[in-house]
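This is the structure I have questions about; it appears just below.
Up next, chain A:
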Amino acid sequence: MNPIPMEQSLMVAAMLFSLGLIGLLVRRNVIFMLISIEIMLNAAGLAFVVAGSHWQAADGQVMFLFIITMAAAEVAIGLALVLRLQSDLPTLDVDAMDQLKGGDDA
Partner candidate 1 sequence: MLNYLALLPTLPLVGFLILTAFGKSLSKRSVVAIGVGSMALAAMLTIGIAIHFLSAPPPGHVFEQHLWTWFQVGDLAPGFSLYLDALSLAMILVITLVGFLIHLYSAEFMRDDDAYARFFAYMNLFVSLMLILVLADNLLLLYLGWEGVGMCSFLLIGFWYKKPENSKAAQKAFIVTRVGDTAMAIGLFLLITQLGTLDIQELGVRASEKWPVGSGMAVAAAALLLGGAVGKSAQLPLQTWLPDAMAGPSPVSALIHAATMVTAGVYLIARTHALFALAPVVLTAVMLIGLLTQLTAGISAVHQRDIKRILAYSTISQLGYMFFALGVSSNGAAINHLMTHACFKATWFLAAGAVIIAVNHEHDIFKMGGLGKKLPVLFWTMFFAGCGPFFSKDGILAEVWFSDTGGPFLWLLGLFGVFVTSIYLFRLLFTVFLGPLKNDVHWKPGLAITIPLVILATGSVVGAIVEYPRLLGYHPYATGTEAAHASPYLHAAIGKIAVGVALAGIYVAYRLFVRHKHYEAGEVVVPHITLRMRRLFAAGWYFDRAYHAAFVVPFQATSRFLRSELIDRGYDAVVALVQTGHRQIRRSQTGRLRWYAAGIAVGAVFCLGAVLL
Partner candidate 2 sequence: MTLLLLIAIPLCGGFLAWLLGRFHADAPRWISLAALGVGFILALDLGLEHWGAAGLANDNLWLLEYSHAWIPRFGISFHLALDGLNLLMVVLTFLIGILAVGCSWKEISTRVGFFHFNLMWVLAGVVGVFLAIDLFLFYFFWELMLVPMYFLIGIWGHEKRIRAALKFFIFTQASGLLLLLAIVALAFSHQSTSGVLSYNYMELLGTPLSEAAGMWMMLGFFIAFAVKLPVVPLHTWLPDAHTEAPTAGSVILAALMLKTGAYGLIRFVVPLFPDAAMAFAPIAMTLGVIGILYGAILAFAQTDLKRLVAYTSVSHLGFVLLGVFAWNELALQGVVMQMICHSFSTGALFVLVGALYERTHTRDLSRLSGLWAVAPKMGAMAMFFAMASLGLPGLGNFLAEILVLAGAYPVSIPLTALATVGLIFATIYSVRLVSRAFHGVNEGSWEFSDLSLREAAVLGVMVVGLIWLGLYPQPVLDAAAPTLSHLLSVMQR
């Protein structure tokens, strides 16, 4: 079985990344935005794994482990903040959060 060429695998990763990015841009719910970021990070992880296998080195997988760990930490904090926010704003709609836009027309 021929190995899948790196370029194609990377394409997959890139598409995944794009999906995550699009999700980030179109969803207004904070939770979904966090999920989108996870997708993007995982796309990056996938790219690392692909590249690692291309170079026959463990570096990619090591990096992937780090990425997963950090993603988890980020989400943990993210969710904590969401909970905090929930008590102030009865919505998860990010477009409602504009208290900080500052001066002129506030």
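Here, a contact is a pair of C-beta atoms (placed from the backbone, for glycine too) under 8 Å apart; a residue touches a chain by one contact, two chains touch by 3 or more; residues count from 1.
Selection rule, in plain terms: all candidates are chains of the complex that A comes from, given by their letters.
All values derive from a computational prediction rather than experimental measurement.
Listed candidates 1 or 2 all sit in this complex, but the one touching chain A is 1.
Residues 21, 24-25, 28, 33, 94-95, 97-102, 104 of chain A are the ones that touch candidate 1 when the two sit in their complex.
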